[in-house]
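The complex appears here without one of its protein chains, the remainder shown in place.
By written order: A and B. Residues from 1 in each chain.
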Amino acid sequence: MRMKLKALAAAAALALSGGAHAQISGNVVKIGVMNDQSGTYADLAGPGSVEAAKMAVEDFRAKDKSLNVEVVFADHQNKADVGSQIARKWYDADGVDVIVDVPTSSVVLAVNQITREKGKALIVSTGATSDLTGKACSPNSVHWTYDTWQLANGTGSAIVKTGGDSWFFLTADYAFGHALERDTEAVVIKNGGKVLGKVRHPFPSSDFSSFLLQAQSSKAKVIGLANAGADTTNAIKQAAEFGIVKGGQSLAGLLVFITDVKSLGLDKAQGLVLSETFYWDLNDQTRAFAKRFSERMKGLHPSMGHAGVYAGVLHYLKAVAALKSDDGTKVVAKMKELPTDDPLFGKGSIRADGRKIHPSYLFEVKKPSESKGPWDFYKLRATVPAEQAFRPMEQGDCPLVKK
Amino acid sequence: MNEVTYQRTAFIAMMVFFIVAPAFIYPVFLMKALCFALFACAFNLLIGFGGLLSFGHAMFLGMAGYAAAYTAKAGVNLTIPFTGMGIFLPPFSTELAILAGVLASTVLGYLAGLLAIRRQGIYFAMVTLALAQMVFFFCVQAPFTGGEDGIQAVPRGRFLGMLDLNQMMNLYWVVLGIFTAGFLLIFRIINSPFGQVLKAIRENEARATSLGYRTDHYKLLAFVLSAGLAGLAGATKAIVFQLASLTDVHWSMSGEVVLMTLLGGLGTIFGPVLGAFIIIAMQNYLAELGAWVTIVQGVIFVVCVLAFRRGIVGELEAWLQRRRRG
Partner (left out) sequence: MSEIFGVPTQALFGQLLIGLINGSFYALLSLGLAVIFGLLNIINFTHGAQYMMGAFAAYFLAQKLGLGYWWSLILVPLIVGASGIVIERLMISRLYKLDHLYGLLLTFGIALIIQGAFRHQFGSSGLPYAIPKELEGGQNLGFMFLPNYRAWVIVASLAVCIGTWFVIERTKLGAYLRAATENPTLVQAFGVNVPRMITLTYGFGVALAALAGVMAAPIYQVNPLMGADLIIVVFAVVVIGGMGSILGSVLTGFALGVVEGLTKVFFPEASNTVIFVIMAIVLMIRPQGLFGQR
């Protein structure tokens, strides 16, 4: 009898101590959506990402009510100091467990560092720099949606292979622009092309006239726009003003979101070749999501950034529920362990370096006559399978990857 | 109560607050307030006691931040052209990095001061603004500043090799110590013979010149001191936040320090501290509302200039004066 009691006591002690490790801090999983709410990147991320995160929470809780989840958001104004102060305050004082989205590579690199120091979690959707799974890789971060290497190899190589073999880069002068320029230049040279020149423009810029003039006088066949958001759309509009495309050069938008095409209009954007990893009109599941999203967002259709936030949050919550803990490092490890499955990106997985793998699509923007409705913008040109879409893990210099 | 008692009481009250506050206020917020309080006090030295409105003080805050961040992270890596020789130093320890920051801002202050002192009043303000803008664009381009990305992941290290600054409270005591040292230094400067001459120059420069003082030298020295102390604030801030960025050299930062000092009380000793605290608290509280922060700051400017020129502490001291006279 005494043996049984002792065994029972021991078992109880073990169970209790096991329970003490698996804990949700503050009894609530707090998700912080950090992005640009009012500036250059507000449309492709902004309030749409907050809505996408909320939708993911709702869909998760429809099947699994074991977790209390809260979503907060903040505007980092595309500045690294604002972003890092928000991250610190969220982690130290506000009990936030995971930060998601974070466009603007200079900000995401700073937040990546702080997340690692504090052992929390970071799911990057709109942030682009491939360094996140390269030299800046961290056991606390997952890079969803896309990155500069994937863009360079998707769009860049497609353009070079169809004859665009001399390039001039117009680059946004910060971490993202540099990374995109670097990755695309490597692809151009690997495929036998030449880079005739580069010019860096301040981020953000509104007047590209003198840079475009330099691009024009370089006589390069392709002017590569290594920038995003309003910078890209302004450069495209002003290029039209200066007769650049009429003069025989073509513009390569290396990072173009569907929201940029919307703001340019099909008459200015037609023929643009671009790479995205999500399009609302791909299949029935993406269409269903887009319908729900646009009802909540007054007609705005989801960009790949929004889709990444939805899918990333969903997978994060599954990992937290499985682990019964919101300890950042452990949850990210679990996210890599569990295969991913969501209605937007289909089945996939997360590699050891934090890179989420899924197919990349090469789209061409339709002519106005080909479009049958609002937001019907893209024709699918090619699909790059998941294993080839992203930089091979061994080439990334990520210290987490064993050689 | 007489002047000395008032100052002593105010000082003790301020120190007690800062010692007790971390128990119930987020320490990183307090450290930010302390750095900006020192920045505002340094700025006030120039305008409140020297009568010179500098609209470009951000250049000292920011440059010192960059110098401290860079030396703390990467040491020094300078090759002197044409000689094939260079200075190569490993990453600095924290206190040396901060000193490097102060050195940078002091040198910049001397060079800027030489140019700016040639004009007075509005022209002086315009010149400092333009010089600061030059420094801003230099920082955008220069490779060592990291441009838009800034210098990130600055190590906090150990203070004097002993205190591990990654522990929040250790860092707090060090920052409080630096602030107190800077504050007391400014107090000594104001109440020294040098400070008296400065005030005389502010009141009536022509009379001071006629009395035989070389006013340009005094003004330049005040400018350099103000720049150095602003640099101390900037270097400390870079270590606390482990980041040096373009925000700290942008002209809006110059505008903010003017606002803090104006609100607190130009020419008072404690005014800038209070003003800095209020503005940082307001920014924190209204952060979610985005552009409202700018609007509120503008409103405070307008109200202070039109109706509240002495600032909070200024009005308080005036009221105490009236009471004293009965």
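As a working rule, a residue touches a chain if its C-beta (ideal position, glycine included) is under 8 Å from a C-beta of that chain, and two chains touch if they have at least 3 such contacts.
A quick note: this is a predicted structure, and the numbers were derived from the prediction, not measured.
Among A:L213, A:A288 or A:A382, only A:L213 touches the chain left out of the display.
The chain not shown here is touched by just one of B:R119, B:R188 or B:R324, and that residue is B:R119.
Interface note: of B:M14, B:L99, B:L129 or B:A208, the residue touching the hidden chain in the full complex is B:L129.
By the touch criterion stated above, the residues of chain A touching the omitted chain are 37-40, 42-43, 199, 204, 206-207, 209-210, 213-214, 216-217, 229-230, 234, 237, 241-243, 247, 263.
Contacts to the hidden chain, counted on chain B, fall at residues 53, 55, 115, 118-119, 121-123, 125-127, 129-131, 133-134, 137-138, 140-141, 251, 255, 258, 262, 290-302, 304-306, 309.
Keep in mind that, in the parts below, only the chains that are shown with their structure count from here on.
With centres taken as mean Cα positions, chain B sits 39 Å from chain A. Those residues of chain B that touch chain A in the complex are listed here as 26, 28-29, 32, 140, 147-150, 152-153, 241-243, 245, 247-248, 287-288, 290-291.
Looking at the complex, you find that chain A touches chain B at residues 37-38, 74-75, 77, 79-82, 84-86, 88-89, 92-93, 105-106, 109-110, 113, 173-175, 202-203.
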